[in-house]
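Removed from the display is one protein chain of the complex; every other protein chain stays in position.
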Amino acid sequence: MKKFINDPADVVAEALTGLAAAHPELRVDLTERFITRAGAPRAGRVALVSGGGSGHEPLHGGFVGPGMLDAACPGEIFTSPVPDQIIAATRAVDGGAGVVHVVKNYTGDVMNFQLAAELAADEGIAVETVLVDDDVAVRDSTWTAGRRGTGATLLVEKIAGARAAEGADLAAVAAVGRAVNAASASFAYALSAGTTPAAGRPGFDLPDDEIEAGVGIHGEPGRRREKLRPARALVHDALDAILDAKEFPDRVIVLVNGLGATPLIELYLVYGEVAAVLADRGVTIARRLVGNYVTSLDMAGLSITLTAVDDEMLRLWDAPVNTPGLRWGA
Amino acid sequence: MKKFINDPADVVAEALTGLAAAHPELRVDLTERFITRAGAPRAGRVALVSGGGSGHEPLHGGFVGPGMLDAACPGEIFTSPVPDQIIAATRAVDGGAGVVHVVKNYTGDVMNFQLAAELAADEGIAVETVLVDDDVAVRDSTWTAGRRGTGATLLVEKIAGARAAEGADLAAVAAVGRAVNAASASFAYALSAGTTPAAGRPGFDLPDDEIEAGVGIHGEPGRRREKLRPARALVHDALDAILDAKEFPDRVIVLVNGLGATPLIELYLVYGEVAAVLADRGVTIARRLVGNYVTSLDMAGLSITLTAVDDEMLRLWDAPVNTPGLRWGA
Amino acid sequence: MDVALACAWLRATAGAVTAEADRLTRLDAAIGDGDHGVNLTRGFAAVISGLDGTPPATVAEVLVKAGSTLISKVGGASGPLYGSALRALGKALPSGTTVTPEELLTGLHAGLDAVRALGGAAPGDKTIVDAYAPALEAFAAAVAAGSGLAQATAAAARAAEEGAAATTAMTARKGRASYLGERSVGHQDPGATSTALIFRALAGVAEG
Partner (left out) sequence: MDVALACAWLRATAGAVTAEADRLTRLDAAIGDGDHGVNLTRGFAAVISGLDGTPPATVAEVLVKAGSTLISKVGGASGPLYGSALRALGKALPSGTTVTPEELLTGLHAGLDAVRALGGAAPGDKTIVDAYAPALEAFAAAVAAGSGLAQATAAAARAAEEGAAATTAMTARKGRASYLGERSVGHQDPGATSTALIFRALAGVAEG
């Protein structure tokens, strides 16, 4: 394993130190391990808190700021945060109007946020949880942990964050977050695995000519291993999976998201293929985002997310956002 | 080689198609291969044109937009653009006040831009060339091609772009660009090589425990190969090289730049080390940027750039910029 | 079981998960995300460093504190599950410096209930439950037959190990491995494996 780190055990703490130094507009609590924007809490405003394992940067810490999250709780790498962090962050940003927890649907994340929400309730803080489960590579079923939360997390955080910024109440902010999730579907491919500092070797091995179709952002195996094919064919299959899983009746926002080690030039090439297929299928792209947003350390791979949007969601998407990882109109 | 591409020969063309689809605010000439902002040329304003081999995205195409470049000319991967592209872009954005060419100091780039500048002169377009040569890993000498242009290119394009936006004349825009370059020094490390689609295999091989110190952004070998050491030690050495090469009398802008496959969490960790060392050395960090800006395909590595700035440069750095790859205040 | 034995159990568990961290992580990499060994090593290290000050006065307190520490330090799925289990176990015990095998049985019951309440897993879902439930059954049978702590915990450990081994053939229906569906078959569950380590650690210290 070759990484720009010191002791593998200190990676998250030291990266937070760097984040704090790099972003004076954020407050990083290095002891309790959470990130808030300067000026928190905002009295009378609903606050958005998210979090999850580290290694997916800029998610979530890079999305803290006006128009998006109030706080983020980074866990160890690929490990959900603990309830202590989440409750501390929730307390720090609660402005009296309640707090929305945006939680990716992984057993660990769900349980830790649930324990924190119970603690918050004990303290009289109203918490609504928005569960993100957009990854259609996993067949949804009552017999499993359900679909994983991946790329749609960015859209939920952006759009719910904009709704909170304009003063909506707790129920309304949570509702739009849930609506965005319900309107989203994602599918990912890995060409090679990422390496966690603690493990010191890639999370999985793939032969030189094989890829993992439907991979998860922690390197969870996907639907199947298959031979590498041209980008055009892969995009076709991913969009088939996405369009089979959900209706996209009207306009969509498209996210072509790099998982870490995939050059931007490939992401743009893939976006070109996505745009061509969607034009064929009569799906109108209202907005799009191409880049590294919900990553998986140094995994070579990408995910495609489609979110069906109405005028209201589009308006909220276009609203100003000013965070390290996403910024416009501000 | 595993990449999200179709035919390796079509990568640049297809990525440009995707870029055009993804950014309606840009105009991409797919035949002549250049990218301009919508609304070019801007009458009476100095225009900024840059370009170079592809594979360094978002540089340069991602820096086209208000406050930064007017046009970018992407060459084949790691190969400078040809004079035809450069002159076509120069023509397309010349608003009568002249054009600044921002050229990274590589023999190929220099010669192709020079031939284009000669053609422009023939057509009566005034061109000033700003050469970027910030990489202190290469010992500067009249006996070599000189230092390579790397991370400082972003700072030159941002600051000269802001100067052009406020209506400065050709000489003034070129002068501030040259001043930024003169005030900049960079040093890079590679943990592993990137793979060009055409070559199909990594540009160099490194043993599992070795790194290339002073690597170039095309995988050019650096000062030496050495054993991997903790990030803290590497940062110390890089800053020694930078501070030895140039004076940084006052405040600096720091760029910690990922070369492609290095996770953001490592870049933040490294920024934390940079901030600690500079605090020790009495160098004040006025602004900083941490992320993937001047990349080398899927190379695992990073570069550190310091630019000594005065009030004027800081003001220009802070001025609004609205491009796919860099955006604030807009 | 007295306070010293409870502490010894936690120390032995810390030793076992640290020694086996690599195996646990490897099992987790195959059908999950490859952090189970690191998670438990970090968690139990915090648990035993919590014992280093003045140790709690009762067995119940030792275990509740250990559970709280796991919840605070581990994260992931295993942190809340093992943490809640130890907390529930401790809370179900009478306050006192020693605990009978019957009382421990009640506590272990409460621990399993906590895991099932929080995680919703049933036997056969390829989780911690598939080692814990048979261990509990064996422990109960041994206690009912009048065995002492050493014998009962040895029976529990054997049953947990068999239960963990049996997960290899199962299709995961909870946790990260459930994403794999049929592809999870053929791999032993990391959580069931660590549960077996925990029961084996208990048997080890109970034996003397």
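Per-chain numbering from 1; labels A, B and C assigned in written order.
By our rule, a residue touches a chain if its C-beta (ideal position, glycine included) is under 8 Å from a C-beta of that chain, and two chains touch if they have at least 3 such contacts.
All of these numbers come straight from a predicted model, not from anything done at the bench.
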item	value
Interface partners of the hidden chain - shown chains only, full complex considered	B
Of B:138, B:213 or B:308, the one touching the omitted chain in the full complex	B:138
Contact with the hidden chain (one of B:75, B:98 or B:301)	B:75
Which residue of B:57, B:157 or B:220 touches the chain not shown here	B:220
Residue of B:121, B:198, B:233 or B:279 touching the missing chain in the full complex	B:198
Touching residues (missing chain, whole complex) on subunit B	53, 75-84, 106-108, 111-112, 114-115, 137-139, 143-145, 148, 196, 198-199, 203-204, 216, 218-222
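One rule holds for everything that comes next: only the chains that are shown with their structure count from here on.
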item	value
Chains touching both subunit A and subunit C	none
Computed distance of Cα centres, subunit C from subunit A, in Å	32
Cα-centroid distance, subunit A relative to subunit B, in whole angstrom	29
Two or more partner chains touched - positions in subunit A	77
Contacts with 2+ other chains: residues of subunit C	none
